[in-house]
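My questions will all concern the structure given below.
And then chain A:
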Amino acid sequence: MKFSGGKMRIFKINLLSLLVTSLFSLSLMAGGTLRLDEVAIGEADPAKATDFADGIIMENVYDALVTEPQGGGPVVGKLAKDWEVSNDGTTITFHLHEGVKFHSGNDFTADDVVYSYERLMGLKLGWSYLFDGWVKGIKKIDSHKVQFDLNEPYAPFMSSLVRFYIVDSATLKANETDGDMGQAYLSANSAGTGAYSITAHDPNVETRMAKHNKYFLGIAEMAPNEVILKYNLDAPTVRTLIANDEHDISSNWLPTDVKAAIADSGDKLAKVVSAGGWYFKINTTRAPLDDVNCRKALAYALDYDSLVGTFQVTDDIAAGQKARGPIPQGMIGYSEDVPLVEYNLDKARDYLSKCKYSGGDLDVTINWIAEVPFEESWALILQQGAMTIGYNATVETLPWAVFSENVTKPETTPNISIVAVQAQTPDPDGLIYNMYHSAAAGTWQSAEWVQDDKIDAMLNAGRTTIDAQKRVEIYEDFQQAIVDMQPDLFISDLVTVYAMRDEIKAPTLENSAEYGFSTMAQNFSFRLMEVPN
Partner candidate 1 sequence: MTLLSIRNLEVQFKHYEGVTKALKKISLDIKEGEKVALVGESGSGKSVTARMILGLLSNSNIKKNGEIFFENIDLLKESSSQIKQIRGNEISMIFQDPVSSLNPYFTVKKQMLQALENHTKDYDKNTIEKYFVNLLKDVKIEDPERVLNSYAFQLSGGMAQRVMISMALINNPKLILADEPTTALDVTVQKNVLSIMKDVISQKKMSMLLISHNLGVVREFADKIYVIYQGRILEEGSTEKIFNSPGHIYTQTLLQAIPKINSSKLPSLDSENLDYLSQPKFTH
Partner candidate 2 sequence: MLIGVSILIFIIARIIPGDPARMALGPTATQEMVEQYRDKLHLNDPIHVQYWFFIKGITQGDLGESVYTKRNVTTDVSTYFPATLELIIFAALIMVCVGVPLGILAGRYKDKSIDNISRLISLLGVVTPSFVWAVFLMIIFAFYLDILPVAGRLSQDTVAPDKITGLIIIDSIIRGQFDVTIDALKHIILPALALSLSALGQASRLTRSNITEVYDKQYIEMARAYGYNEFKIATKYALKPAMIPTLTILGLDFAAMLGNAFLVEFVFAWPGIAKYGVQAILYKDLNAITATTMIIATFFVITNLIVDLVVAYLNPKIRLSGK
């Protein structure tokens, strides 16, 4: 099956090209079927999407007004040609591209932008929180011009728009049932401008997508004709499927040894640095870790080399890179000036001696998430260091559902928990506000319970300062302030590694550095991939 299929096709192509070369050459250039998988289920409605799998669908089926540019930096237009910002920063007017077609064939206009926004805020799910409270209103100026009014200057606004996907208002209105704003329709269909349209969608099984030939940005010649995004495949299944050439790209969550085995048997790995990080989150409200010196002691007692060693998939590829602080490399506010914390037991003991707790008070529990088994080794590495300097550290595991419930109160939030956080927008605000602002406390992202006026002030300033250079300074200062406060031990920037079938070309994944880091899933742009037929 593996080889004969390929041979058959080559034979067929030869035969056809001999007969009617010119006529068929176009269709012969089309790509084949791309098959990939993700762990969580896929959400096809842009007003409900939040997860990574959802992000893959959104990236390909819908477009936003703006997008992250290749190589990083401020956002650039996508469905918007360009825009003007008023002097006070509260009015933004977008000029929209003309001639963009939805999957239905309808023309994309300002009405669709207005409808999409009203729909997002009406359902109040998904990424609606990015705009909630900031946007006063939206209005259509003319058929290809639309204006957002903000309540006050909001610097992350443009970055947030990356997650605001435009739907086909005419199609959704035509398919509305019981005033559901087309929710039922979008649970199995698509109404976007994206390079792919959904042909079948079962949130628990797979989403099938087909090429949208009239895509306004064009599609690579050998881009997949069809894409099947499967959900919740078991590791041995993925391994077998890739070996049998029945699967093309794995999810990041495939166990490291399985990725290594796939790479070892002639297929390849792609590494993508993602906008986020792995953290040991420290509950700063509970003794003994409410004392910064106790936290610092832990930071120096952590054997970072051993930790980074666990990320190694193959000799060349590691699924991590050491983090300096909460803001990952490549994001606004990342600063080389912030010193890297090194494993240093003398320093650790020094800090511990300054801590107001000692001896029997130094009981800490390190929690790892039951669903993410490799976290256990990290917990053990930290335990080892902590025990060496005099902590009495225990390691426990919690299922995600219990953990996410426990973190809603400071007294039940674990002393130390291991969590990965990914930025939802390319703006640092999209990552750190939810972690450190006192108003965002009580979620698993903010398991540190940082209730600090100075930090709040910096985060607020970051949001309302329009001047780009000033913002950079604010976030660099913030980075240093957090490192000083040590509410987290910074394990690693978030690095994802995907196993890929050798025949697939996906420059956005394989040369991800050129495409900038990934907040959600823009590296999964199918139209830029090449799949042999």
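Basis for inclusion: all candidates are chains of the complex that A comes from, given by their letters.
What we mean here is this: contacts are C-beta pairs under 8 Å (C-beta built on N, C-alpha and C of every residue); 3 or more make two chains touch, one makes a residue touch a chain; residues count from 1.
What you see is a predicted model; the values in this text were computed from it and never measured.
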| item | value |
| --- | --- |
| Options 1 or 2 - which one, within this complex, touches chain A | 2 |
| In the complex, chain A residues that touch candidate 2 | 1-2, 33, 35, 41, 43, 45, 48, 50-51, 124-129, 132, 187, 202-205, 228, 230, 232-234, 236-237, 239-241, 243-244, 246, 371, 399-402, 404-405, 408, 421, 424, 434, 442-445 |
